[in-house]
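Only one protein chain is missing from this complex, and each of the others stays in its spot.
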Amino acid sequence: MNISFTINGQPAQVDVPEDTPMLWVIRDVLNLQGTKFGCGKAACGACTIHVDGDAVRSCAFSAKFADGKDITTIEGLSSDGKLHPVQQAWVDEVVPQCGYCQPGFIMATAAMLDKIPNPTDEDIDDNIVNVCRCATYYRMRKAIHKAAEISNENI
Amino acid sequence: MTKNKFPLLFALLIGIVLVASAYSLETATRDEAMSEEVSEAFDKMMLVIAHKRCVNCHPSGDRPRQGEDSHIHLFNVQRGKEGHGKFGLKCKTCHQQENNLKAGVPGAPHWHLAPRSMAWEGLSRVEIARSMINPENNGDRSLKEIEKHLTEDELVLWAFNPGVDQEGNPREKPPVSEEDFIAAVKTWMDAGAPIPEE
Partner (left out) sequence: MNNSKNKKGVTRRKFLIGSSIGVGVLLGAGYLSRNLIRRYIASMVNEADMPYNNNVGPSVWFEITADNKIILHSPKVEMGQGTFTGLAQIAAEELEVDLSNINVVHASTATSNIDPFATGGSTSISGLWQPLRELAATMREMLKIQAAQIWDTERSSISAADGQLSFGSKSMSYGELVAQVKEWEVPDTPPLKDVSSYKYVGKPIPRIDLMDKVIGAPIFGMDATMPDMLYGAVVRPDRIGATFGGADVSAARDMPGVVKIVEEEDFIGVVATSRMAAEEAKNAIKVDWKTDKNWTSAEIVEMLEVGQGNPIVIQKQGDPADHIEDSQQVITAEYRSPIGAHAQIEPNGSVSSVTDEGATIKMSTQVVKITRKEVAKRLGMDEEDVVIEPTYLGGGFGRRLHTPNAIQTAVMSKAVGKPVASFYTRKEEFQNDTFRPPTHHVLKAVMTEDGKIDTIEHNVSSGDVMFGSALVPGFVQPVVGADVGAWRGGMIQYEAIPNFHAISWRVKLPFATSWWRSLGLLANTFAIECFLDELAVQTKQDPVQFRLDHIQDDDRGYRLKEVIKAAAKRAGYRDEVVDGVAMGFAASTDANTPVAQVAAVAIVDDEIKVLKVTCVIDPGLAVNPDQVRAQCEGSIIMGMSAAMYEKMEVVDGQLYPVIYGPYRMALMKDAPKKIDVEILQNAETPGAVGEPPLGPIGAAIANAIFRLTGERRREMPLVK
């Protein structure tokens, strides 16, 4: 099936079986490896992308539903060489350990901050439910509050 | 001996009269008759509506349930303001417009939680049925609109095509087919949506 969409601001067109998980379209066809595979069952969140501004787990999102949509991956989060506030906060707080799950968390956090610009700890508990085996949650929480600060300063 | 029996008999008589009048009061307020056909239709309809495939997303609290054992939805998923999840963890993060057979995630158009007014968790069949036709609970819908909702809404009818779980095992369907369900709803509605005794 021919599918057309925008990805990280650029138009794209692919021809894949319509139920191919978007994760593999992004990774194997478009060669954007930042979005990760962890489970393929929408349980871990490592595959999180943005579709029309909402967080979506791309392993459970069939390619056919991407038609006509505006997709953002981790590669598209920074603009003009400047890190997204969440990425900047992640760097400031030295969050990553192995780093494999981090893009998923960063995407989920960016989507949350878009809707909840000043999250409380409870908001964070309720909205950030990805799995990190290295368990970097402690620094992530600090980074999320920092990202909110950076975002608010930028406005 | 007769002297002692008299109060007892009298009490019995009063009792019978009271019960009889209570019964006739009940039937008098309902004003409907449940033929066997309609009664069967009601039973069929409720077999679907009270099934876990439906009740899992008609919870009384703020968390959906999931699975054959109706456990609380994992990963802290919650109702959110409008039943579409918290703003950073919307249902559509994982659930799409149709079942995803690779990931084992169920899906249907506008996947979300029924509002609290439509909570069915812990209710009996009759209580659910009553709630369903009560405009205060059902989003101010008329009987006709409820009939349309039950027989045409894609999220409702998802129950008959619930897909597979993350291991590829098919989810249990309600014990009534989609056609029989739709027919049962129509039969029941045509009879005026009568609510039987418990």
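Letters are used for the chains, namely A and B, taken in the order the chains are written, and counting of residues starts over at 1 for each.
As a convention for this text, contacts are C-beta pairs under 8 Å (C-beta built on N, C-alpha and C of every residue); 3 or more make two chains touch, one makes a residue touch a chain.
Keep in mind the model is a prediction, meaning the values are calculated, not measured.
**Student:** Could I get the residues of chain B that touch the absent chain, sorted low to high?
**Tutor:** Listed in rising order, the touching residues are 74-76, 166-167.
**Student:** Could you pull out which residues of chain A are in touch with the chain that's been left out?
**Tutor:** 17, 20-21, 24, 28, 31-41, 43-44, 46, 73-75, 78, 83, 87, 90-91, 94-103, 106, 121, 124-126, 128-141
Methods note: only the chains that are shown with their structure count from here on.
**Student:** Just how far, in Å, is the C-alpha centre of chain B from the one of chain A?
**Tutor:** 38
**Student:** Once bound in the complex, which stretches of chain A touch chain B?
**Tutor:** 19, 21, 40-43, 48, 54-57, 59-62, 65, 108, 111-113, 115-116, 119, 123, 125-129
**Student:** Can you name the residues of chain B that touch chain A in the complex?
**Tutor:** Going by the criterion above, the answer is residues 74-78, 86-90, 92-94, 96-97, 100-105, 166.
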